[in-house]
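Below: one structure, written as structure tokens.
Only one protein chain is missing from this complex, and each of the others stays in its spot.
Now for chain A:
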Amino acid sequence: MRLLIRNARLVDGTGELGTADVLVEEGRIASLAGGDAERVLDAGGRFLAPALTDPHVHLRTPGQETKEDLATGLAAAARGGYGAVVAMPNTDPVVQEPEQVRALLDEARTLSSARLLVAAALTENQEGRRLTPAALLARAGAALLTDDGRTNEDAGVLARGLVYAAAAGLAVAVHAEDAGLRAGGVMNDGPLAAELGLSGNPPEAEAARIARDLEVLRYAVRKAAALGHAPRLYVQHVSTARGAALIAAARAEGLPVTGEVTPHHLTLTEEVWRGFDARFKVAPPLRAASDVEALIGALERGELSAIGTDHAPHTAAEKERDLENAPFGMPSLEVAFPLLYTELVEKRGLPLAVLIECMTSGPRAALGLAPARLAEGAPADLMLFDPAAQRTVDPARFVSKARYSPWAGRELVGWPRLTLVAGREVWRDAALA
């Protein structure tokens, strides 16, 4: 069946491409110049972009389905304009066997929702000691290897992991925080933590580990070069100015590293802790305003090239514990795009194409996937959003099981209206006729 999306304002990571009629056929963009179709949808001048790719989400399956499951997590993704998400392996049990990867992919295919990409553990039980079978995991369909949620303490294990993953064609993602410096920190370490009497997790804990990991990458690249393999490092949720600067310098030097930044680190500062609310408890913690500025600047200059939500749902009861015992993480798949569109594009003048690039092709490049472009022949993974659509964030309306949000009550614009995966509608807002 052919679908014609008429009167759409096209935008992808290369810029705004003007208004066009997009013909979708057999899961692909057949034409940007219109054509006959069985179904016609009038975009009414709204923006049509490639569907977003989230390189970093926690869908909690298997084992923690009270927090989230594949159905709710992928539906939340589709609602947020995402065509694909990468699910982290820190589940219970940890995803580290080829059979587990296949089972997850099989289940996701039955859901007719956003595409699932599976990250498998880099080491057994994410303990940082014995490597998982990278080649077998890749063959089973794993898209990434990572011990996300745990930091890789042993540099030698990480180095060998990078080399083996490279042979299997996979990147390695890291949660970069020095465990000793981070200690039991609840919020960003600094004058405010001292004032509030809360334990601090210092920005240097991130910078110290990123600096080490970049040296480990340098070593792995040298070791793998002789074999013709190219290790790739993906640094998750960069939260500090210093961490961003280290990655920028490494990229300038040609090291194959990608830095990711989250919507919360781009839009919230440590000041929210004055309210003593565990909704804001994330790892790495929300930082100072100067760090937020630096992260936005790094996105603008292309030094950080991926935005991942680190969508980390928990139950409300868990988040209502005291600040030390409440878990780290917040849900954000359903609000990430309008949040960033409102705060970065509308309010701060970040070029829309930069935002789109960092939410589509940037993460895809890190994963070794082709860029997401609005071009004839490209997969029809598309997202329609309305820059004028204003709505208040209301967690009660989330399809994610995590019905709390640090942005509850925030007025945002740029809400997604439609998400297509391979030309198939996986989400449509009731407001879209």
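One rule holds in what follows: a residue touches a chain if its C-beta (ideal position, glycine included) is under 8 Å from a C-beta of that chain, and two chains touch if they have at least 3 such contacts; residues count from 1.
We adopt the following convention: contacts and distances are computed from a predicted model.
Chemist: Consult the UniProt record of the chain that does not appear here and report its protein name from "L-lactate dehydrogenase complex protein LldF", "Aspartate carbamoyltransferase", "CheY-P-specific phosphatase CheC" or "ABC transporter ATP-binding protein".
Modeler: "Aspartate carbamoyltransferase"
Chemist: For the chain left out of this view, which of A:18, A:191 or A:351 touches it?
Modeler: Checking the options A:18, A:191 or A:351, the one contacting the hidden chain is A:191.
Chemist: Of the residues listed, A:111, A:167 or A:323, which one is in contact with the missing chain?
Modeler: Going through A:111, A:167 or A:323 one by one, A:323 is the residue touching the chain not shown.
Chemist: Just the residue numbers, please: which parts of chain A touch the chain that's not shown?
Modeler: Contacting residues on chain A, toward the hidden partner: 190-198, 275-278, 317-318, 320-326.
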